[in-house]
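All protein chains but one are shown at their positions in the complex.
Up next, chain A:
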Amino acid sequence: MSVYQADAIVIRSREYGESDRLLTLFSREQGKLQAIAKGVRKPKSRQRAGAQLFTYADYLLHKGHTLDTVNEASPRESFPHLWNDFERSLAATGMAELLDVATLPGQPHPELFTLTLTGFFLLEHYSPFLIQGAYALRLLHILGYHPRLENCAECGAKVEGSRIFFSPAAGGIVCSHCRGAYSGRWVAAGSLAFMRQLLYRDMDKLDRLRWNSSLRDEVLAATEFYCEQKFERRLRSWQMRNLGCGRESDYGSESDKQH
């Protein structure tokens, strides 16, 4: 198998050598893999589009000793909205970084592939940070890490109160009896309820959800905290999300498609 085919999304693309790019691809069949795209920083390269971040393409890859090489890339979708909208691009970056951090090379996760592709498409019209949050919680679910948001993760009891203790180590919210020595943070009950919506509602109905910036900030911070603890890695692009200064009202309502 020296040449193989991959239906994949570029989740990371770094300059490499004189004119190459080192790609991290997430493919439907093989999961995460790395490949060199040669000469793609030269304007005449035909492979250029297939080497750009977020591109979804059919790849023909050549198996190498240390690194695989892109022989051919036929883009299926380049998601122009991730190029010309800062917040949408930042959200997609957050999703791609999380996917990279959460997965190991060579382990197929077709469900994650579909989730990522769906997320990138939905970013065209939906509130970008809503999609980013829903994506992260669903990724956790698919990988078997999903946080318990209904009842105490330890004893299963109903947890009451306006602020509830949320602990990645415990696997979700914990009641006051079970809190014990668990590390974690306090999260408003309303934020946890919102996270349940992000996790269980149909992806394409997420646009009916409404949040304001303080609810958004807490939901994303709690989700980031949970992911970072579970995967034991910092999520650098999540920490930079305040670079985006788009107001939530700029997005998320069905009536304000931007053109």
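Annotations
Note that in this section a residue touches a chain if its C-beta (ideal position, glycine included) is under 8 Å from a C-beta of that chain, and two chains touch if they have at least 3 such contacts; residues count from 1.
Everything that follows uses one rule, which is that contacts and distances are computed from a predicted model.
For the chain of the complex excluded from view, the name given in UniProt is "Recombination protein RecR" [choices: "Recombination protein RecR", "Molybdopterin-dependent oxidoreductase", "Signal recognition particle protein" or "NADH dehydrogenase subunit E"].
Among A:8, A:35, A:61 or A:82, the one in contact with the hidden chain is A:82.
Residue A:237 is the one among A:30, A:103, A:223 or A:237 that touches the chain missing from this view.
Listed by residue number, the positions of chain A touching the unshown chain are 12-14, 17-18, 43-44, 46, 48-49, 52-54, 75, 78, 80, 82-86, 89-90, 93-94, 96-97, 100, 236-237, 240, 243, 245.
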